[in-house]
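All protein chains of the complex are present and in place, except for one that has been dropped.
And now, subunit A:
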Amino acid sequence: MDLTYTDEEEEFRARLREWLASVLPGLPPKPSPNDWPGRRAYDLGWQRRLYDAGYAGLHWPADAGGRGATPTQHLIFLEETEKAGAPYVGANFVGLLHAGPTIAVEGTPEQRARWLPPVLRGDEVWCQGFSEPDAGSDLAALRTRATRDGDHYVVSGSKIWTSHAEVADWCELLVRTDPSAPKHRGISWLAMPMDAPGITVRPLRTLAGSAEFAEMFLDDVRVPVANRVGEENDGWRVTMVTLSFERGTAFVGEVVACRRVLGELAAQARKNGRWDDAVLRRRLGRLNAEFRALWRLTQWNVSEAMGVPPVRAEPRTGGRAGGVPGAGGSVFKLRYSHARQELFDAAADVLGVAGALDTDHEWTLDRLSSLSYTIAAGTSQIQHNIVAERILGLPKDRPKDLRRELQRDFQKGGR
């Protein structure tokens, strides 16, 4: 067990710090949260700077346009950019963390050449069209249909909660290509151009007041068959690659940010007198333990990934592919999402009654948005199922009809 960084890693950190210090002061002012074109331009502009400096796709394999950095270097990158107050991935999230890695693992050489460079260069934005009104946690129940017409799919249906849909160029879309197959086996993964005729995007307002996601209606949208990543009807496995990326590394910068906020809360409480409240003080102390441990758990998980060869899944093995983060990410996400909510609840108590009810205060907005952490990217209930079934090996619940039968027996037997 070694928590010290090698000379090479420290050198990488030093160079990164230097570069951040030189580039951050020259950034344009941050656009307002509801100015979507402004946000797109800002986020892409930042990605372009990373690209020009050689930091784009740091941990992606070299043949996908990445730098082939080690997980530890990637961790250092996420830590340092957050500490320096650099912009978040923002609108680049799906391209860099979902669609990109999926195409890198599952795409043909042509597909990789077409879609990966624009993501890394900051030219194109992706969104994720997975969830549907009737397919949320039970994602495999999705119904959006795609039927073959020559070398095109004709797609109809609706998607919901699609983040960044309004400003996206591409959508990683899950569609049903074989309605007669068992639900996990009739799904395909398509890259849908967002300017195709037949797509209607209607923004949805979140409880925090901003329009972060949208409904998407698809009416006979034509998508080239060449845009399918993976085999037809093999989209569920392709999707599992995507989701496991999401659960792996998405929160590293946020843990760093939470630790900074915790320090700010203590400073603020000492200033405004709330530090005298022993109950609040102890909650902050407990959060200190929590976020320190979450940081260590992150280092543990990253070190574990060091032993596994970089991204490249064997097609159709279905098992855990090299470099694809395992279910351990669920352990982290469960605890982190809860801790984040506790952090901003504590922030409300530091702010006091009026401050906590004032949405001009950043912490109040953060408190509101923290509610999404136990819902998005697999709810906490689903994460508990994953931990119990995939790590602990507990049995799955029995199919519904059998359960109903058992229930009848139970009622008759009156035990």
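Methods note: a contact is a pair of C-beta atoms (placed from the backbone, for glycine too) under 8 Å apart; a residue touches a chain by one contact, two chains touch by 3 or more; residues count from 1.
Here is the rule we go by: contacts and distances are computed from a predicted model.
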item	value
Choices "Glutathione S-transferase family protein", "Acyl-CoA/acyl-ACP dehydrogenase", "Energy-coupling factor transporter transmembrane protein EcfT" or "Xylose transport system permease protein XylH" - which one is the UniProt name of the chain not shown	"Acyl-CoA/acyl-ACP dehydrogenase"
Residue touching the undisplayed chain, where the options are A:15, A:148, A:202 or A:292	A:292
Chain not shown: contacting residue from A:155, A:168, A:284 or A:347	A:284
Omitted-chain contact residue, chosen from A:18, A:358 or A:397	A:397
Contacting the left-out chain in the complete assembly, out of A:116, A:262 or A:377	A:262
Residue ranges of subunit A at the interface with the undisplayed chain	1-6, 9, 72, 262-263, 265-266, 278, 281-286, 288-290, 292-294, 296-297, 299-300, 302-304, 306-307, 328, 331, 334-335, 381, 383-385, 387-389, 391-398, 402, 406, 409-410
